[in-house]
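What you see is the complex with one protein chain gone and the rest in place.
In this document, chain identifiers A and B correspond to the written order of the chains, with residue numbering beginning at 1 in each.
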Amino acid sequence: MTGSPRPAPADLAAAAPAARRLPLGSILYAIAAAGIVLLAASVTVNGYLLNILMQAATYSVAVIGLTVVLGLCGQINLAQAAFFGLGAYAVALGTVDWGLSYWLCIPIGLAISVVFGAFLGASTLRLGGHYLAMVTISFQQIVTLVLINWIPVTHGPDGVPRIRRPDLFADGQSYLAFCIAVLAVVAWVVWHMPRTRLGRAMRAVRDNELAAGVAGVDVYRTKVTAFAIGAFLAGLGGALFAGGFAYVSPDQFSFAESIVFLTMALLGGVGSPVGAVIGTGLLILIPEWLRFLKEIPGLYLAIYGLAVILIVVFMPEGIWGFLGDQVKRLRPKKPAPPPAQDLVLTQGAGQSAQVLQVEGLSKHFGGLKAVDEVSFSVARGGIHALIGPNGSGKTTTLNVLSGLYSPTGGRVRLDGRDITAMPPHERAAAGLGRTFQNIRLFRSMSALDNVVIGAERPGNDSVARDRASLEARARAALAFVGLEARAGEPVSSFSYGHQRLIEIARALAGNPVLLLLDEPAAGLNSSEKHALTGLLRRMAARGLTILIIDHDMTLVSDVAAHITVLNFGRRIADGVTAEVLREPAVIEAYLGQEAAEGPAAGLKSDLAPA
Amino acid sequence: MDLVLQLLFTGIGIGAVYALVALGFVLIFRATNVVNFAQGEFSMVAAFLMVVFAVDLEWPYWLSFLIAIGGMALLGALFNLGVYYPLRHRTYLPVIISTIGASIFLANTTLALYGPQPQVLSPVFETQGFLLGPVFLDSQYLLIIVVTAVLVAFQYWFFEHTLIGKKLQATSQDKEMAALLGIPVAGMIMLTFVYSAVLGGIAGILVAPVLFVSIQMGATIALKAFAATIIGGFGDVTGAIIGGLALGIIETFGAAYISVPYKDAFAFIVLVGFLILRPQGLFGERIAEKA
Partner (left out) sequence: MALLEIRDLTVRYGEIEAVRGISFSVEAGEVVTLLGSNGAGKSTTLKTISGLVKPAGGEILFEGRSLRGLKAEEIVRRGVAQVPEGRRVFPGLTVRENIMLGASNRKGLSARQIRDEADGMFELFPDIRRFADALGWTLSGGQLQMVALARGLMAKPRILLLDEPSLGLAPVIVQAVFSIIAEVRRRGTTVLLVEQNARMGLSVADRGYVLETGRLVLSGEPQALWANDDIRAAYLGGRQKVAAAV
């Protein structure tokens, strides 16, 4: 499929805040949060309002959990109420039946939630969305069944009354203040999460799993972590909830409540904790205003169900996703960052003169031998080209080399290490960088964030791990390809040719031992191709080892010192560029037999119209 | 031993219902690559339509059945237009969420209209059943098994021996190519939804006399049908049938020998077990992996 690079809309995923916050912002936030907490503790409200605020605060914590797992990492979780219930029951049963301290019950509840979350995630996240959705529903149902039926432990359908609050926050108002304080901390952490290493990894996974793996992100572990964090926050919200209402019962943590949590996240905007709080607040207040709806059982949830469909169809980014875009537009431009440093590329630490050794590599699809016993090696420093007609097995070879396919046979060594059995992110850690034929950038992020993820490649020892160093490295890489001035812009605003350069910059920032370029000239016009030739030469001049695949023979013969030629999955030539291009087998593979004879030898003359 | 045979009969009967709903899952999944989380609600709505016409209005059973099936065809069409079609170019996640929203909507609209009390739909036959040796063959279970067998046979014939069946298969395998051949892709997807809704509806009507007719019946059946599709290997019609039957048997024996309250949990435990140990299901992927 070469012709359809139509970018998929970044569904549900509101663009993460791109601007880097000053510490001033955090200080102001802390002051404001402290003010609200004091207000909650001191201004007396009636019991009705207190309950609503308590519910909003504790639910918000759980909904922010969905912000992490669904918004940041793009994984669905339909058991948020079950995790919420685990936290709540830990506090309820711990304080009532076992006489444990509230402060001890909270970590127990969190531990249980996280363990179940990680287990569920670990068992299903390799399989993708549908399975995850169904397994989380199943888990939700099992938790409900156990809460109802395991009466000796859970008290069954009657629930657990008289849950105690900690002595410190014994009265309702001070407990509310405590909940709001926790919410403020959780919201702050999750607000900043997109710009941490883990947060970037999650967004990368959400935007493009393949590219994330190749850039060195452990996709599976990132997803499990996100899932566990989501479960953790649900458990925390539930533990707070139990203390707040002093009574829990199984129906408070049913599948329907999971849907309520999901709706709250979607309505507010699943990409941000602000959206989570907005959505939660609205969906707690609106039903209170429309209390009469609850008089007819079902009507209330029927409207929820309809709202879910309408939000997904008409407002995929949620309320905050919509508002946030407006706010971003109004925000003044930030001052220019310091000028970019020069990009340093090192050559890798291995002893061998061969950076890459491919021995007897095969990849079969059913009966089709896409790659058949191919051997070649790439010498340190300089550009090596892998060419061949369409369908000759070049891209398959590249996909096997980068770990996207596992080979049917053969070995691959990188810098002397056997990488044949490694998954993509471990190969990246071993020093392999690559770009894709159909550009794979993280579409919801800025150019800079894309390249920062490249700079974060595990095993990249050319840069310190703090944010300033990583950004400096990323800017240097963007400057190297000539795009430093537009570093902060979202990648979707760049032209096709420039997106390709960003992808190359992402790989360069990781200081790879070997860079694989998959048809970098495809779709470029002639001036862009010319610029690409210059860029490739500059990369080679800094000692980077490059393996390039391309159809453009002018480009390849201009930059490559060595060429390996494939045809029908087999190596048909290998050697110094000028000699390889003279070999009859190569000419035949590209132009057909008797290349010099021209079309007169073709078929039309034999089969002239009757 | 007698008990084992008796349980086996009941298990196959209940498993046949799961198999029918699972077939609906598989058909929609193959046509759209989307799991329809509202599949179970099709069964629930059809059962309620039967309660409305056959019980409340006391219309003849056959007429009520025809109306219910017609209603399901309409619901399938509306479902396609309202829930799937606007999102067809988006990723699977919004579509999943949308079908979940539809499931909540259908279940609770029914609740709002009909109230929470479970309803009773009487069996088709007057006779309870008869003894075959030591095993009592309940007439409704027999009917379920026979109808399921007929529907499966019909579906096999339809997909394997008619041109329109082949066009449906082609659409599910490669929509763009199907369009290039002049196959009306949107129409094929519409047909799939209508047929799946009818299939789910028949399952609901068949099982209604055995279970109570309640708004929860949809979610319960759907989850088990989904477990059945995973056991059988996703997207595989034969697998869905065998998975459904296996699940019905496991559940019936589990309830008899282990625990009644946790009857519904067995399906989920089997489901998670399969996901961990053999995610490709019993029958795996038919079509070989290719780049």
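One rule holds for everything that comes next: a contact is a pair of C-beta atoms (placed from the backbone, for glycine too) under 8 Å apart; a residue touches a chain by one contact, two chains touch by 3 or more.
For clarity, every value in this text was computed on a predicted model and none was experimentally measured.
Considering the entire complex, the omitted chain makes contact with A, B.
Only one residue from A:L299, A:V556 or A:A573 touches the chain missing from this view: A:V556. Contact with the chain that does not appear here is found for just one residue of A:L183, A:L524 or A:M539, A:L524. Within the whole complex, the absent chain has one touching residue among B:M1, B:L131 or B:L163, and that is B:L163.
Between the chain not shown and the residues B:V124, B:I183 or B:L211, the one that touches is B:I183.
The chain not displayed touches chain A at residues 1-7, 366-368, 389-392, 492-496, 519, 521-526, 551-554, 556-558, 568, 578, 581-582, 587-588, 590-593, 595-596, 598-604, 606-610.
Residues of chain B in touch with the missing chain: 162-163, 166-167, 169-170, 173-174, 176-185, 286-288, 290.
Quick note on the criterion: only the chains that are shown with their structure count from here on.
Annotation: 35 Å between the Cα-based centres of chain A and chain B. Those residues of chain A lying in contact with chain B across their complex are 8-9, 11-12, 74, 76, 78, 123-124, 126-127, 129-131, 133-135, 137-139, 141-142, 145, 148-149, 255-256, 259, 262, 266, 296-302, 304-309, 312-313, 316, 365-366, 368, 370, 395-396, 399, 405. Remark: chain B residues 35, 37, 82-83, 86-87, 90-94, 96-98, 100-113, 115-116, 215, 219, 223, 226-227, 230, 234, 261-262, 264-265, 267-269, 271-272, 275-276, 279, 288-291 touch chain A in the complex.
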